[in-house]
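Complex shown without one protein chain; remaining protein chains in place.
Letters A and B mark the chains as written, and numbering starts fresh at 1 in each.
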Amino acid sequence: MCLAIPARIEEMTTPGNAIVNLGGVRKEISLALVDDATVGEYVIVHVGYALQKVDQEEAERTLAMFAEMGQLDELRSEPNGTAS
Amino acid sequence: MNGEVKKGYVRALDIKNGRVDMSHGSGGRAMAQLIEELFAGAFDNEYLRQGNDGALLPTAGGRLVMATDAHVVSPLFFPGGDIGCLSVHGTINDVAVMGAKPLYLSASFILEEGFPLINLQRIVQSMAAAAREAGVPVVTGDTKVVEQGKADGVFITTTGVGVVMDGVDLSGANVRPGDVILISGSMGDHGMAIMSRRENLAFDVPIESDTAALHHLIAAMLETGAAIRCLRDPTRGGLATTLNEIAKQSLVGLTINEEAIPVKPVVAAACEFLGLDPLYVANEGKLIAICAAADAERLLAVMRAHPLAGDAAIIGAAHADPHHFVQMKTSFGGRRNVDWLAGEQLPRIC
Partner (left out) sequence: MKYIDEFRDGELAKNIVANIRREAATDKNYSFMEFCGGHTHAISRYGIADLLPVNVHMIHGPGCPVCVLPIGRVDQAIRLARERNVIVCTYADTLRVPASDNLSLMRAKARGGDVRMIYSPQDALKIARDNPQREVVFFAIGFETTTPPTALIIKQAKDEGITNFSVLCNHVLTPAAITHILQSPEVRQYGTVPLDGFIGPAHVSVVIGSQPYEHFSNEYRKPVVIAGFEPLDVLQAILMLIRQINQGRAEVENEFTRAVTREGNLKAQAMVSEVLELRRSFEWRGLGEVPYSALKIRSAYALYDAETRYGIGYKPVADNKACECGAILRGVKKPQDCKVFGTVCTPENPLGSCMVSSEGACAAHYSYGRFKDIEVILA
């Protein structure tokens, strides 16, 4: 629910507003709900408003989590144990 | 007034500031002048010059194909085109996908009272250019004017006639299990170009409509001798709707690969913004071709060699299916139905 997309802040316009860019599509949105957003940062945009900044470090961490091997495998292939 | 009025002076249409009014549709002098100055000049060809109610055309050497389409697009002018060239391309394509060589077009205009003549001129000139470039003349037409509020500026209906060579038989009912599905290029360009100009959406998006006449591409495809079962242009409702139509007509199932379908990154991005699915977005310069598996690679090569189909791709195949479903293998490895479009595809917030 609540279609929201991560877009890059390209340019500040009138106070509280900015132009964001998603894959080449540009739209002016409001930054009224987010503090200290700057050009180059990414924000989650919903119905013309930025709801939150995207935490780039956390994004990287999440992607790394996707690539982790399953826990059972980690248990099986202990450094001293026999590999399965 | 200084000097003499030249003999035979007729006050020309004030195209710059004039507007359509009810007299332009009444059949009188004003209408004749509108037709003469605006339409006839632009479309000029030997058949129009006959100047009669109907155009007298030479015998056509083969089975005839006729197609008609009304164009009510809004906005009238959009990135990459306008209602004028759209109406020419659209009907040429409808004739050409039947395997016919498009020969003649007719154009009927319903004009809204108050419509600026300068815009009408722009549209007519665009139509004339499209017709000239395609080599398909507009040989007859009609003009009516309706009261303000009863039309969206202008509605255009074009009808096209063409001839099918012997032995060519294209139909949505011809597809058999094992046949291969190809498309001529990226999906969703036209619909997103239009959507980005709709009131209250105001997205700045560098997408142009793909509106184009496909008859030369189709002629090249037919010349290969490939066993083409069916050609269709995925206009309203997009690729998904057209595939569902074909599946239903041919009583087969169709499965496509999401990863094989070309979508321009900026079109994908615009769809993300609005919550739309490119599979359901209209195209006006693309076609779907379904052919025998053995001929698919050869057909693809010919398509890719043509400027209008450089991104052509094989996207799937037909198979037996009593339910005639269209399914898609997602880029994820999952499977899902690609159903008919339920109503108009609208942007969503949820």
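Everything below uses one rule, namely that a contact is a pair of C-beta atoms (placed from the backbone, for glycine too) under 8 Å apart; a residue touches a chain by one contact, two chains touch by 3 or more.
The structure displayed is predicted, hence computed values, not measured ones.
K.L.:
Give the labels of the shown chains that the missing chain contacts, considering the complete complex.
P.N.:
Displayed chains contacted by the hidden chain, ordered by label: A, B.
K.L.:
Could you tell which one of B:Asn52, B:Ser74 or B:Ser331 touches the chain left off the display?
P.N.:
Candidates B:Asn52, B:Ser74 or B:Ser331; residue touching the omitted chain: B:Ser331.
K.L.:
Spell out, residue by residue, where the missing chain touches subunit B.
P.N.:
Listed in rising order, the touching residues are 177, 199-202, 253, 255, 259, 265, 268-269, 272, 274, 277, 317-323, 325, 327, 329-337, 339, 342-343, 346-350.
K.L.:
By the contact definition given up top, give the residues of subunit A that touch the hidden chain.
P.N.:
Residues 1-6, 8, 22-23, 29-30, 32-35, 42, 44, 46-49, 51-56, 58-59, 61-63, 65-73 of subunit A touch the chain that is not shown.
The rule we apply is simple: only the chains that are shown with their structure count from here on.
K.L.:
So the centre of each chain is just the mean of its C-alpha atoms; given that, what is the distance between subunit A and subunit B in Å?
P.N.:
Between these chains, centre-to-centre, one finds 39 Å.
K.L.:
Mind listing the subunit B positions that touch subunit A in their complex?
P.N.:
By the definition above, subunit B touches subunit A via 202-206, 265-266, 268-270, 272-273, 275, 348-350.
K.L.:
For the complex, give me every residue of subunit A touching subunit B.
P.N.:
On the subunit A side, the touching residues are 1-3, 5, 19, 22-28, 46-47.
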